[in-house]
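Input: one structure, supplied below.
A single protein chain has been omitted from the complex, and every remaining protein chain is retained in its original position.
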Amino acid sequence: MRRGRFTGYWLMLPAALWLALFFVIPFYSLLATSLYDPEGSVLTGYDVTYHFANFVDALDDFWEPLLRSLWYAAVATAICLVLGYVLAYAIAFKAGRWSSLLLVLVIAPFFTSFLIRTLSWKLILADDGFVVDTLQFLHVLGDDSRLLATPVAVIAGLVYNFLPFMVLPLYASLEKIDGRLIEAAGDLYASPSRGFLKVTLPLSKPGVIAGTLLTFIPAAGDYINASLLGSPNQRMVGNVIQNLFTSTGDYAAAGALSVILMAIIVAMVMVYIRTAGTEELV
Amino acid sequence: MVNARLSRRAALRGGAGVLLGGASLGVLPLFGSPDRKQDPDSCRARDLSASQKRLVVSNWPAYIDEDDDGYVSTLTEFEQRTGIKVDYTADVNDNLEFFAKVVNQLGSCQPSKRDMFMLTDWMAARMIQVGWLQPLDRTKVPNLHANLIDSLKGVGWDPDRTYSAPWQSGLSGIAYNKSKVKEVRSFEELLSRPDLKGRISLLTEMRDTMGLTLLSQGADPSDFSGDEWDDAIDRLRKARSDGQIRAFTGNEYIQDLSAGNILACEAWSGDVAAAEDENLVFVSPEEGTMIWSDNMLVPNLATHQGNAEKWIDYYYEPEVAAKLAAYVWYICPVKGAQEAMEKVDPTLVDNELIFPTAESLKTMHSFMALEEFQIRAYEGDFADVIGG
């Protein structure tokens, strides 16, 4: 009997090891990197000198791509939310027997690599491609303008790549809604639009929260879309970090910037969850 | 009473937080990054070449000829002649990426499990500086010293070719799409012509792009001052803020050029030949071109250095070099290969992209060797312009 008292703790061991190996150690390593002596180099080595000025320097040098990342990610998340909601709603309530097929289609892009998908957007949005041609024909775009290498292309890429992360949680929470609740709302004098606002939307809130987080967080840290679909003027913080790590070898600045990005995202997520409220998430 | 207990609990929690934070700060130094310098004299392995007929090589993709029905590759001939079994892998895609792949082993005197790899000049220079490479025995590679073309001799970072043997060389210049735009003759034109605004791309490879920019500013990339560097970086920054530059790219620029997303760009000579698009033209800019080489290097703790030296000496035979060059279409670093090409493929004997004339060689420049602190500063300046 006495031996059983510690069984629970032993069962936690795999999870704890996993956390230590894939979260705690990398996190400490990153934190240490952000406090490196900036005078070091990849070859001569870096010492942890608690050089907190790295954070100030990184903010000072890279506040622009940092803000741009948050802005692009926010816009992309908003667009994903609108598109994803319509899509998830249609699949959950209107698609009938087609719903599983549509769900597979939502996930289908994952069958190809992220890189290939983004590269194919480059072809679609090409200056001589049919999208630009059509928009020019319709005079939405001027004859000399383009989509590639503009914020539109980068945000479109983010929306495309992260839409499934929005659709799936939204679908999961919409699909769970008892259809009789919507009938009940109608029975209780709520027009379809009021019924949506007062019943369907609040009940899908867990999906909205999960979807926006799953979209915003990776979008804010993404660098593939900006580097393939954007120009140097659309660089996001991910590109800067990647450059600092691989080309410049400035580990201290790269680490500081990564920690700053992480801190900003954690803070935003906490404020968001507190305002949106999770106590109702049944 | 309740308040007192609450505040005590809060204080305990706060104290625990401070303790944890303090402990964390204490742990952080364990994650420091060590000095990566090594001494090639002490960090070397016993050469097993005599007993083990093996050789492990890492190279860039599509950089060697391959057996095809009837055609026997230079590699197969090497194996047949020497009895050495070559373990050849095309796992070098990018200098920095490959550097990242081996930094932990070579930086701490561990075997990289390779006998030879091919890297570009500046990366080779960096590895020599930190003592990761083994010197080649001059007596074992007589062909290298006899047949290396003059323009590749006496490079600043390895004056006597003690550590490196060029595999192939290439040019960085300009390419344009002749169906879309009239000829682009100089790098300055590329950076300023109004009809190219927003429709050009440059390479993310700092030494190529900055080399051409330095040339366009009248500086010598192989020997420039800090002021000259600043002028060049300002010129590039201006082009970017003018909106002239659409993108900084790696290898993928050639598709954009074919597709018409860009009209002209900074380009590598071999890529344009390999693209097989007759509208794409490679131009040596009026200011000059940048020439670079990928070098065969033997890392510390390689166990088959003798076999690697046999390989190097083999590829410096003019007939072998000609056969290889006819296949890969890069600048051949071997003297006598041009004459040997008569027998391999007479149409290529006068191909400037394989055998540049003495005249054109004069317009080809290499980038000066940089100290680690310069790499930091210059790569940082360059990253500022292309990113952020």
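Letters A and B mark the chains as written, and numbering starts fresh at 1 in each.
Here is the rule we go by: a residue touches a chain if its C-beta (ideal position, glycine included) is under 8 Å from a C-beta of that chain, and two chains touch if they have at least 3 such contacts.
Note that in this section contacts and distances are computed from a predicted model.
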Chain excluded from display, named as in UniProt, from "ABC transporter ATP-binding protein", "Acyl carrier protein", "OmpA family protein" or "Pyruvate dehydrogenase": "ABC transporter ATP-binding protein"
Contact set of the excluded chain (shown chains only): A
Per the touch definition above, residue among A:R97, A:R180 or A:R274 touching the missing chain: A:R180
Among A:L168, A:V199, A:A220 or A:A252, the residue in touch with the chain that has been omitted: A:V199
Positions on subunit A contacted by the hidden chain, ascending: 178, 180-181, 183-191, 194-195, 198-199, 202-203, 205, 280, 282
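What we mean here is this: only the chains that are shown with their structure count from here on.
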Euclidean distance of C-alpha centroids - subunit A vs subunit B, Å: 34
Parts of subunit B lying in touch with subunit A, wherever the complex brings them together: 24-25, 27-37, 96-97, 100, 103, 107, 126, 129-130, 198-199, 204, 206, 240, 243, 245-248, 252, 256, 259-261, 372-373, 375-376, 379-380, 382-388
Contact set on subunit A toward subunit B in their complex: 28-29, 31-33, 35-36, 40-48, 50, 61-62, 64-65, 119, 122-123, 126-129, 146, 148-149, 231-233, 235, 239-240, 243-244, 246-251
